[in-house]
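A protein chain is absent from this complex, but the other protein chains hold their places.
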Amino acid sequence: MMAPAVVLSFLLPLAGTLLLALSAGRLGARTSATIGVASVGLAALATAWAVTLYPGSPENVTLWTWIAVGDFRPTIGLAVDGLALMMMSVITGVGFLIHLFAAWYMKGEAGIARFYAWMNLFVFSMLLLVLGDNLLLLFLGWEGVGLCSYLLIGYYYHNSANGQAAFKAFIVTRIGDVFLALGLFLIFRELGTLDIGEILVRAPQLWQEGSTTANIAALLVLGGALGKSAQVPLHTWLPDAMAGPTPVSALIHAATMVTAGVYLIARLNGLFLLAPDVLLLVGVIGAVSMLLAAFAALAQTDIKRVLAYSTMSQIGYMFLALGVGAFDAAIFHLVTHAFFKALLFLSAGAVIISCHHEQDMARLGGLWRRLPVAYGGFLVGGSALVALPLVTAGFYSKDEILWQAMAAGNNGLLLAGLLGAVLTGIYTVRLILGTFHGEAGSDHSRHPEPGTNLITHHLPLVVLAILSTFIGAWLYPGLDRLFPSAPGEGVEEGHTLLQVLAIGAVVAGLALAGWLFMMRREWLQRQASHGTGRRLWSVWHHAWGFDGLFDRLLVRPWQLMVNLLRHDLVNLAMNLPALIARVLNAGLVRTQNGRMRSYATVMVLGVTVILAVLALAPGGAA
Amino acid sequence: MLTLNSLLAVLPLIIVATTAVVVMLGIAWQRHHGVTALVSAAGLVLALLALPMAYGAPESPPLMQVDGLAIMASTLVLLSALVTVALSHHYLTGYLGPREEFYLLLLCAVTGALGLVASDHLATLFISLELLSMPLYGMLAYSFRAERSLEAGIKYLILSAAATAFLLFGMALIYARTGRLDLAGLAAGLAASPDSWTLAGAALMLAGLGFKLSVIPFHLWTPDVYQGGPAPATIFLATVSKLAVFAVLIRLVLTAPIFESEWLLTLISLLALITMLGGNLLALFQSNLKRLLGYSSIAHFGYLLVAVVAGGSLAVETTGVYLVTYLATTLAAFGVVTQVSSPFSGEDAAGLHHYRGLFWRRPWLAAVMTVSFLSLAGIPLTAGFIGKFYVIALGVADSRWWLVGGIVAGSAIGIFYYLRVMVTLYMPEPGMRRRDATNDWGNRVGGLTLLATAVVILLLGIYPAPMIDWVVGLSAVP
Amino acid sequence: MNGIPMEHGLILASVLFSLGLAGLMLRRNMLFVLMSLEVMLNSAALAFVVGSTAWNQPDGQAMFLLVITLAAAEASVGLALMIQLYQRFHSLNLDAASRMRG
């Protein structure tokens, strides 16, 4: 029986949250951090326990019936299978490391208790998201992580720009969530259940492949996934979300939450298989997002924004995999990505703290000697990101994706993936060179304070670095049995060719980057400062101008409407009777002029009118 | 012919008239305010006690009809008069001139009112109406040294005389066409031939009576007279005079089929509509309480005109119930004004600023006022709501949707100023000079009566069944 | 008496009534106003007489007497108030007594 272990795994972070929230800041920073880290650590242990107990077949644990009205019976119930356990391991495992690192990163900040309360709440919500056996409970987690993301992005609340970023993140993802909610409504209406297992059973029975309903349902669910996973066109929030503390970016905006969309689509694979067009759309959107983000990453100066676009790009890979029906490959990449992107973010965090919150590449540089641990982290993480052949985890997962795309015969997606690999190489090299090599750009980078704490600084980085190598890839058990067979399953023909291609792309990217950034540095800067180059730089820097577009299309009209209606025009119209009464009153009061003679006159007039009316009346026989 | 039995039917009237004579003689012999008031009150109480006897009388005297409607109206007249006497006593205590004549005038007017409600003949109608009105001139101008009282008296005198002339002329026209003066005969004569002369006559009579009820466009005197007259006189005008006139109007309408002519009914509906809306609109921003109550009474009689339009037994019942509630409410509202203005010294304290923060000085008095204003606004649990309920029910039962709409709109407008007054009572007290009730107001007869009135308003609102039964019992249409 | 049709009598009364009304509306002097009222009341009384003649009944004439009485009473009260008006405003102009309004 693994139920206690599973339940414990998400109750522990919740307990941490409650403890920290109810203590209301009375606990010291150290105690708070200890509670926050320990709860997730214990959760990780619980997860490990659950993994050891896992019988190999999915198991459902129903805690209680949430709502029961007629057929509508969502439960608070957990479905534990390989996928859930995989996700749990990533969430609690990577989560624990990040929590640990955060203890170093957040030292000296105000509101540690608040930080950890929210972080723990995030872990709790994320676990519910992956554990929920029905879509409503999944939605609970789904929204919960959104809220935590909002709170943690806006953690430095004094700066209203952070607040704006948090706000934007929440609203944009919320738009996606509404699509997901609509999908839920549709699914429930058509299938009469929200239980995920049931849905996957009933959908093929009730829906034709490619039927409108199936397509719409899949599209709506996809809408939710796009918002959460920052894919085009709901991606604009992710770069801004970097306003949060770096561990937050690592946990939420790299390792776990943003991959929830991938998880969701993988979870509902049966639904998407009934809507092949939509599934293809998933792949196309993934490819587009991947390329778009990769280009944007080329033109960022903020190291966290580079990583953010890179995250978006890597999730694009996962979507691409989903799009060709390679669900396992997507999850595989999700896991390895969680490792190496967390590593990259934490290393970036180490740099940022060491350099006193300096994160502009132009003002960093030359740090490789002064911050060796962070540099190491960057190197390992970066190589995993560019999928350096054989030694890194990223290589195996990305290779799998490209292979599946090829096996599915979708050459467009394959080409996009290869191009993405080249671009990844370029921006990664640019990032590492810009941060660690060359001249120091400011005093902060000239005299950094390297992290020294063995447990809270070195340990997480080292563990993640190890996981980012081929060891991480080995650890992935493979979830083939859970998913419908992928296109490339059991086929070996052409795999070698693909590997050659992929390695070629990586090498090409790295070489090109090396050539550009080491040999032709001045030329590059000249190109970027005027003419087409500058325009290109600007477009990429602003990530193809989506923000401006949405600003013009949605935000400004909305604000205009709000300002127009601020004074409640409808209500003003309803004041008309009051106005009429006022006018009539003013008129009538004038008749009360106090003069008796005019009173008499009015009386006589009244009588005259009455008589006249009677005289004119048909019955009045005048 | 006059028999002893038929005299029994007018026993209350006789008692009141006798009291008036006694009071007059008493004044001639020796003036004594307290005794005069006591004697007047005693006479009124006796008359009240004689009412059941009158109802039981086997026959009515000629020219009169002592039926349920008359008894009902008489009861209300006597009760209102009694309350007026009680309130007057305290009020007049401070009056420097002769005080006793006020009661004399009042008793004469009550006699007129008693006659009016029972009149079955245009002659009695006319004489009683004048007997009611004539003393009122005196009462309104009673404190004639105060400019406004005099002005009120003169205005009311002249306009009322003009209205009487209308009434008379209308009667004359109808008489000329039908040759009958008794209502039943009138009815029979009119049924045959409604020509333009009779219609004009009916319209003129309506105008004459409408004046007393301050139906728009014959309402202009109301606020001025309400404001200028001494508070007890205004009370009397607002209650006894109006209710007696309305009683006779409803009798007229019920008996004479000419008033069932669709055009006349449409006309009355229109007047009712204008009256209920106009009265409320006029009051909106009024800051003199007595004027405000004047406007409010205009509106209330606008509502009540629905009964005239609708006709039928439910109309009489509605009239009865509405009048009961209206009386209780008006007495209470004016009663508070009287208390704040007592003992008499110059003009009445009718400006709203005198009442600001009354609740924090005189909580019970303010409570009485609140109750009465809630009742005026027709808020549930007060008598006024029952009245409004009846009127709306009547309008609905008769499918007079325009009138119902008018009532709803009128009430909505009305609430604005009723609330304005009510909330003033609870506002922080202003620093400015103001008048106030005496400290012992609650222990005096007037104060106790006032409290009793407020209790009656609440009782009627909470448990109106007995009152309704009483009215139903008396309002079987002849 | 049969020579005069009733309508004519009524029309005469109406004309008188209207004259009284006009006086009521136009005159400022209270004395004249009171007189106009007399005219109005008496025109009504005349109409009663016309009616009673037409129907050959005493009722109308009884009404006439009542009207006369009323007119007298009305006049007496009116005059009394007029004296007060004069004492207060030193004028018989009714427009003086228009303090209350609004």
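Think of it as A, B and C in the order they're written, each chain with its own count starting at 1.
In the analysis below, a residue touches a chain if its C-beta (ideal position, glycine included) is under 8 Å from a C-beta of that chain, and two chains touch if they have at least 3 such contacts.
We adopt the following convention: contacts and distances are computed from a predicted model.
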- Note on the structure: Looking only at "ABC transporter ATP-binding protein", "NADH-quinone oxidoreductase subunit M", "Phosphonate transport system permease protein" or "Na+/H+ antiporter subunit E", the name UniProt gives the absent chain is "NADH-quinone oxidoreductase subunit M"
- Item | Contact list for the unshown chain, restricted to visible chains | A, B
- Thinking of the whole complex, not just what is shown, which of A:V201, A:I216 or A:A511 touches the missing chain? A:I216
- Which of B:I27, B:A184, B:V455 or B:I468 touches the chain that is not shown? B:I468
- Among the options A:L8, A:L27, A:I175 or A:L459, which residue touches the chain absent from this view? A:I175
- Spell out the interface residues on chain B facing the chain that's missing from view. 359-360, 374, 377, 379-381, 385, 389, 392-393, 396-397, 404, 407-409, 411-412, 415-416, 419-420, 423, 426-427, 463-465, 468-469, 472
- Query: On chain A, what residues meet the omitted chain?
  - Reply: 21, 24-25, 64-70, 72, 76, 110-111, 114, 136, 139-144, 147, 150-151, 154, 157-160, 162-163, 167, 170-171, 174-175, 177-178, 181-182, 184-186, 188-189, 211-213, 216, 561-563, 565-566, 568, 570-571, 573-575
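As a working rule, only the chains that are shown with their structure count from here on.
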- Could you tell me which shape the graph of touching chains takes: line, ring, star, complete or other? complete
- Of A-C and B-C, the pair joined by more C-beta contact pairs is B-C
- Message: For chain A versus chain B, what separation do you get between their C-alpha means, in angstrom?
- Response: 77
- Take the average of all CA coordinates in chain A, do the same for chain C, and state the distance between these two points in whole angstrom. 94
- When centres are defined as mean Cα positions, the distance from chain B to chain C in whole Å is 26
- For chain B, write out the residues touching at least two other chains, lowest number first. 154-155, 158, 162, 223-224
- Query: Do you know which chain C residues sit against two or more other chains?
  - Reply: 21, 24, 94, 97-102
- In the complex of these two chains, what residues of chain C are touching chain A? 21, 24-28, 94-95, 97-102
- Message: Looking at the complex, which residues from chain A come into contact with chain B?
- Response: 581-582, 584-585, 588-589, 591-592, 594, 596, 598-600, 602-603, 605-607, 609-611, 613-615, 617-622
- Message: List the residues on chain B that touch chain A in their complex, please.
- Response: 154-155, 158-159, 162-163, 166, 194-196, 199-200, 203-204, 206-207, 211, 216-218, 220-221, 223-224, 261-264, 267, 278, 281-282, 284-285, 413, 416
